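Sending over a structure as structure tokens; questions will come in a sec.
The other protein chains are all here in position, but one chain of the complex has been omitted.
Entry: subunit A
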């Protein structure tokens, strides 16, 4: 019953909630970002990060550093923290934590399938996979020729199996089919995650509904913008939108017929929570939209920590760390390319 989590939550979830709140205090602050933005080289970045929780992960990396190395090592830290929480969690928190990684699993599946289609070496592809999305039979994905085989040979024994019901065909895998498969899987995953959180009820359901609805709406906007000028039909575009969220169903109807960014803006400005996001953009521009969405997401994720005794803090922490890694990647790229004036184009401050 909602409101009574305080009585029972700490029995099974108290330790891990304390752990994740402790991890939250280790997120980089604005002062840290200011120091990083003034670095001249990647070694300077490594030196500044050595004073943070990323220090032990970067200290043994030899010079010259590469931006991908910094991202990989910072991701390893996130993976270690996640695995520690997962092995300490009991049901239903353990299932909730596993749900958080299914998005990465989908990305890894698509990476392996796409790379195999392009005749890339499987080992090379496995090295590029996100560690949070790995599963035992992932290397076998290279054998499949179409989606039916993909499901039958590999994915039937993975958590992604239930999401394949809508996209099992015997068509050969090509770039368009893979893209549709990616988005269909992700849609099914989001809807399943949403239903799972609703079943948990209480503060978890309330907070996670808001966060997942925002994720679904952002995906709808990105799919619309990215499909402008492509061969994706309006019907196919509409099928990729999730069946929940603030934009469902009328916003989706309008987004499906949009043919340029200004029409998308016209649709989104009817929804008050999204007016400030599109208000930051000038007409015809979409380059800063990603940053605007990330800023809004970070705001909502930080707010979830204001309430106790719910699982949303775990989801929020994982997402905030991923945003931090994105920030570090962007800062590293700007420093490596000697474009420090562009650093603040995409860095989203968390605190």
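FYI, a contact is a pair of C-beta atoms (placed from the backbone, for glycine too) under 8 Å apart; a residue touches a chain by one contact, two chains touch by 3 or more; residues count from 1.
One rule holds for everything that comes next: contacts and distances are computed from a predicted model.
Choosing from "Vacuolar ATPase assembly protein VMA22", "Glucosidase 2 subunit beta", "GOLD domain-containing protein" or "Exosome complex component RRP45", the protein name stored in UniProt for the chain missing from the display reads "Vacuolar ATPase assembly protein VMA22". When the omitted chain is restored, the residue from A:16, A:173, A:223 or A:350 that touches it is A:223.
Among the residues A:47, A:246, A:302 or A:329, only A:329 touches the chain that is left out of the figure. Within the set A:91, A:119, A:136 or A:306, the residue that contacts the chain not displayed is A:119. Only one residue in the set A:12, A:66 or A:128 touches the chain that does not appear here, and it is A:128. The omitted chain makes contact with just one of the residues A:179, A:217, A:297 or A:324: A:179. As for the chain not pictured, it touches subunit A at residues 68, 71, 107-108, 110-111, 114-115, 118-120, 124-125, 127-130, 175-176, 178-179, 182-183, 222-223, 225-235, 238, 253, 256-257, 259-263, 282, 284-287, 290, 326, 329-330, 333-334, 337-339, 342, 345-346.
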